[in-house]
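Here it is, the structure, as structure tokens.
A single protein chain has been omitted; all remaining protein chains appear in their positions.
Each chain gets a letter, A, B and C, in the order it is written, and its residues are counted from 1.
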Amino acid sequence: MTALSRRHLGRWTLNAAAMLSFLYLSIPLIFVTWLSFYRQEIPSYPPEGYSLRWYSAAIANERFIDAFATSAKVGILATIIGLAVALPAALALNRYRFFGHAALGNLLLMPLIVPGIVLGFALYVFQVETEIATGLPIMGSFGGLVFGHVLLVIPWTVRLILASLAGFDRTLEEAAMNLGAGRLTTFRRVTMPSILPGIVAGALFGFVSSFGNLEMSLFLVAPGETTLPIAILQYLQWRIDPTIAAISVLQILIIAVALLVTDRFVKLSRVV
Amino acid sequence: MTALSRRHLGRWTLNAAAMLSFLYLSIPLIFVTWLSFYRQEIPSYPPEGYSLRWYSAAIANERFIDAFATSAKVGILATIIGLAVALPAALALNRYRFFGHAALGNLLLMPLIVPGIVLGFALYVFQVETEIATGLPIMGSFGGLVFGHVLLVIPWTVRLILASLAGFDRTLEEAAMNLGAGRLTTFRRVTMPSILPGIVAGALFGFVSSFGNLEMSLFLVAPGETTLPIAILQYLQWRIDPTIAAISVLQILIIAVALLVTDRFVKLSRVV
Amino acid sequence: MAGLQLHGLTKRYGDFHATQNVELDVKEGEFLVLLGPSGCGKTTTLRMIAGFVDPTEGSIRIGGKDVTLLPPWKRNTGLVFQNYALFPHMTVAQNVAFGLEMRGVPKSDIGPKVQDALDLVQLGHLAGRYPRQMSGGQQQRVALARALVFRPDVLLLDEPLSNLDAKLRHEVRIEIRALQQRLGITAVMVTHDQEEALTMADRLVVMSDGQVRQVGSQRDLYERPASRFVAGFVGRSSFLEGEVRDGRFTTAGGLTLPCDKPMRGPAVIALRPERMTVAAQPHPGSVPGEVEFVSYMGGLIDLHLRLSPTDLVVAQVSNREGSLIPELGDTVHVSWPDATAFPASDPHARGH
Partner (left out) sequence: MAGLQLHGLTKRYGDFHATQNVELDVKEGEFLVLLGPSGCGKTTTLRMIAGFVDPTEGSIRIGGKDVTLLPPWKRNTGLVFQNYALFPHMTVAQNVAFGLEMRGVPKSDIGPKVQDALDLVQLGHLAGRYPRQMSGGQQQRVALARALVFRPDVLLLDEPLSNLDAKLRHEVRIEIRALQQRLGITAVMVTHDQEEALTMADRLVVMSDGQVRQVGSQRDLYERPASRFVAGFVGRSSFLEGEVRDGRFTTAGGLTLPCDKPMRGPAVIALRPERMTVAAQPHPGSVPGEVEFVSYMGGLIDLHLRLSPTDLVVAQVSNREGSLIPELGDTVHVSWPDATAFPASDPHARGH
């Protein structure tokens, strides 16, 4: 075997592994998409034919529409509050060393690391105790739900803003000040445009992780009001038909479009 | 106001924001820990006294012990399989440009982006259809559960190995070859030690996200066998007492220790 | 355009003095260069002038006005950064316009002023480009245009050439110098590259350990270095170490030279390679030496000459037709005009 063919062998082995993981990751998406176009109700093989009826069923289902609206509202509010906290926090973490600096850095990984059910239960306990202690109606309130979801948004936003701050050259701020810009103008005209990719990506990922969250919402929603993941779970307890597949495909599509649009303005691969 | 005091004002505002987000993130952890030491059964305020009884109850509960063992087994197996696929895939992604390169990059974000319930349902559909088509007993099998969890591990491992490969200077490989090392020796002696941080961090995060997963397991576990998150959910449907708080604290402690130990050898902040 | 005065400028970080009692008076239209090794305090001094570092003590006056307590954006200085620090999300024209916008110049005036500034650095045709689409040399010129467009009182240059390759560096330093002279602007440059400093400055300030060691023209520093440190840092020097006693200088290697300096005890003699005379035959005042290394540098040749087991000097000879080009191992005879002798104890002690 020559040096050349040996080099090619290594290349093919590695590429095959990449393709395998590609397949692995896309298989569930392929199958759920396939099922959503089935004509029959029972997921059997081979399918009896194809139709769009489950998409109509999904869109016509008022419970799903309401749940979708609730999830979107919670996600947007949580993202806005999360950004308002995360932006100055990320700036502080990037610029100053203070007491608890390292602890905060580790805490940022917490919602990625602590099992969702533990996090949900912990938040539930906090809200119960606060309600008992203060007498305020927190449990099952919309505000309580949003408060919980902010917890999911903060780590994404802080981490992604931090990542773009790490690539930001602070002499640019000095240049702006030297040219006559005060602190706020400098932030608005120079710092902000440079870290916008991180802010956008953080908001996007924060929103998506709030939107898709099941475990925390399970503990915090009021009996009447449900988020989309809970609505899906409830539907599945009752019956399994391709409606859920159609709902899933729609969600994946919306998220994918959001990702692609964001990626046009902000190279996600640079910050995530 | 002088320039100096103005500078300090900005600094204090930012640090206060950082402290606020610190508090925000740690509040649930503080409350769940507090509850776990309550003497009484009902989470009321103020507590009647403190004891370790719920820790004894948690450790004595055989369902939790079994579920813990199942979660650990699934997590370890999924991590090993995930690493075996991810390492060559990451090398291929880092070194070669091929058809589908960008698609694979985006697909890696999928399990972070697609709501867990959608992912679980999609996997469920895949396994049902495969079982119908092949007649093999896949649904509810241990193998089927591990297969699903590998999906959670791959993105973490590939992404973190990719991150450490990005910081790896490939001229080091050329130096090794120039000094007489063949391809495999070069990988073992030079490449591997340099990307070990990414491998360890990827395995850790992959394992943890498998260990804490609820949504996917909900669809895939057999009726008799449960993972820890499912056991917790089932327990909570029956009664709410501080046992779950104790279980939660134990889990958080185990994960925190794993993080700190890993951090001693591998600076997580560099790769995550 | 204005003069610049630094008075007793000191910056302390805990026990560490970044600069210590720096006194400088830069005249209107003068090009002053701060020269020194890294960590000598030259950059801290520049950053205090720009307002990024608050002095612990002392004052800064620009055009007669005390600016010590003003924030950077209220001082009218134009700073060219080492890495250029161009705003990546703005075009070249927007970068240059930034300083004018901040000064509230009417929109209709900004366009022509930006164009003039870009024409000045010969980049008028690239106004619409983004910095990343330009070469290092072009970015450097944009940074210069951006710092000049609003007619700053003082132009500050922080190692402005260190990111350019050698060939370009030669060209750009001539361009910057010519531009500064044409505009008659007061300029302060920081550099660790003595060739750059010597080429560009009206007057040089040599610093080390936060202190000003010597201020003067190129000729002052080269002909009359104030201390052994300056002799070694500005221009090249070979040093012979030994002792002065009874009008003679004796090195550890046994070399004995006449020395009529008013000093005694351990001393160091500094020799300039370009001032050495090398000949094949002994001549008045010459010392024999063996050629240890020959380094051909275009029109000039460096000879490393071993005068005794411990005494090594470098002599530069020109490579013209007919000049002597010794080979490795040859013995040659070298002499030099009156050289400065410094006390050996302190690198900053005054020489004779």
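Rule of thumb we're sticking to: contacts are C-beta pairs under 8 Å (C-beta built on N, C-alpha and C of every residue); 3 or more make two chains touch, one makes a residue touch a chain.
This is a predicted model, so every value here is computed, not measured.
**Q** Thinking of the whole complex, not just what is shown, which of C:E57, C:D116 or C:D193 touches the missing chain?
**A** Result: among the candidates, C:D193 touches the missing chain.
**Q** Which of B:L179, B:A222 or B:V261 sits in contact with the chain that's absent?
**A** Here the residue in touch with the unshown chain is B:L179.
**Q** Give me the chain C residues in contact with the hidden chain, please.
**A** Touch set of chain C with respect to the missing chain: 165-166, 174, 177-178, 192-195, 198-199, 218-219, 222, 234-236, 272-275, 293, 295-300, 302, 304, 316, 318-321, 337.
**Q** Of the residues in chain B, which ones touch the absent chain?
**A** 169, 171-172, 174-182, 185, 189-190, 193-194
Quick note on the criterion: only the chains that are shown with their structure count from here on.
**Q** Please work out the Cα centroid separation of chain A and chain C, and write it as a whole number of Å.
**A** Those two chain centres are 55 Å apart.
**Q** So which stretches of chain A touch two or more other chains?
**A** Expected reply: no residues.
**Q** Which chain C residues reach two or more other chains?
**A** Within chain C, residues 71 contact more than one other chain.
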